[in-house]
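A protein chain is absent from this complex, but the other protein chains hold their places.
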């Protein structure tokens, strides 16, 4: 799949906000942004929140993503806000709340785990 | 995102097997099939397993998807095998094991929940 | 298992706070509060958050619980704070953050789904 059109909105301590630009290609029949696009948004927002806290994590990999789809998104941009819950030496865990722009009710909520590579070891 | 190139391989009682055709667009930097493509594969395989058991489920929607990324896929097609664990009146729950074609070790494992619409009620 | 000694601290709109009283029986070898006790706390806090919003839900049942264990709890009471993310006609989804009393870093984070029984239908 082509990269969805993400735009980084904000990166702060233990936090990242990423916008998925509304675009017809993300629509599935019925007109909402697809589940895989929301999962990609959750993963990307979490990755940026990790990246903000530790450098060169090019090799950090997602090991788990759990997403609840809560409401049908409206036809608008979608915003993912990732907050780190733990940043350990080996694992980073965070939660991501996803909103339609302009609507306070979340459309999805994810928890995401990243494995952080050690200096020398391989997993 | 454009629909990834899925091919239905087998549908049987409580079971569906779907192949994600290997294609450069699915690669992310580093050369593996992307996480979102694997999540889309898990969701699609589960949807077909549900569809095989009950008809007109056009409105069935994914409410939860939990995926563990286990190994880096090789450069080959990826196959998702969905098995229903429960098919209730309101919820269907299944697990999906994902393999690289020709390799018996799973690259990912997902559990997926679909909400099944009632005849008259709306959720 | 005997009921763990829970105490309801606060119930508000879409929210419940429950305290698990520190007690030797909850300790496993090594001295921390056991994972199952934290899972029971998450489930109970979520149940109360649902109960606060809709009455007679005696038949509401947990359909999914996903918990991340983040840090070893200290030897103190443990507090679970549940927030509803969605309260639909059929499903309620919430997140629960769990802290050791007196320590702001979460020891665990859960997402919990409850199935809400319809008036006439059975699932």
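For clarity, chains are labelled A, B and C in written order, and residue numbers in each chain start from 1.
Definition applied: contacts are C-beta pairs under 8 Å (C-beta built on N, C-alpha and C of every residue); 3 or more make two chains touch, one makes a residue touch a chain.
As the structure is a computational prediction, the values presented were derived from the model and not from experiment.
Checked against the full complex, the candidates A:37, A:100 or A:113 give a single residue touching the omitted chain, namely A:113. Hidden from this view is one chain, which touches subunit B at 66, 68, 70-71, 85-86, 93, 95, 97, 106, 109, 111, 113.
Mapped onto subunit A, the interface with the missing chain covers residues 63-64, 66, 88-91, 93, 113, 115, 118, 121-123. Taking the complete complex into account, residues 1-2, 4, 25-26, 34-37, 39-40, 43, 61-69 of subunit C touch the chain not shown.
The criterion applied here is as follows: only the chains that are shown with their structure count from here on.
Centroids built from CA atoms put subunit C at 25 Å from subunit A. Each chain gets one centre point, the mean of its Cα atoms, and the points for subunit B and subunit C are 30 Å apart. Inter-chain spacing, taken between the CA centroids of subunit A and subunit B, is 20 Å. Touching of two or more other chains is recorded for residues 66, 93, 113 of subunit C.
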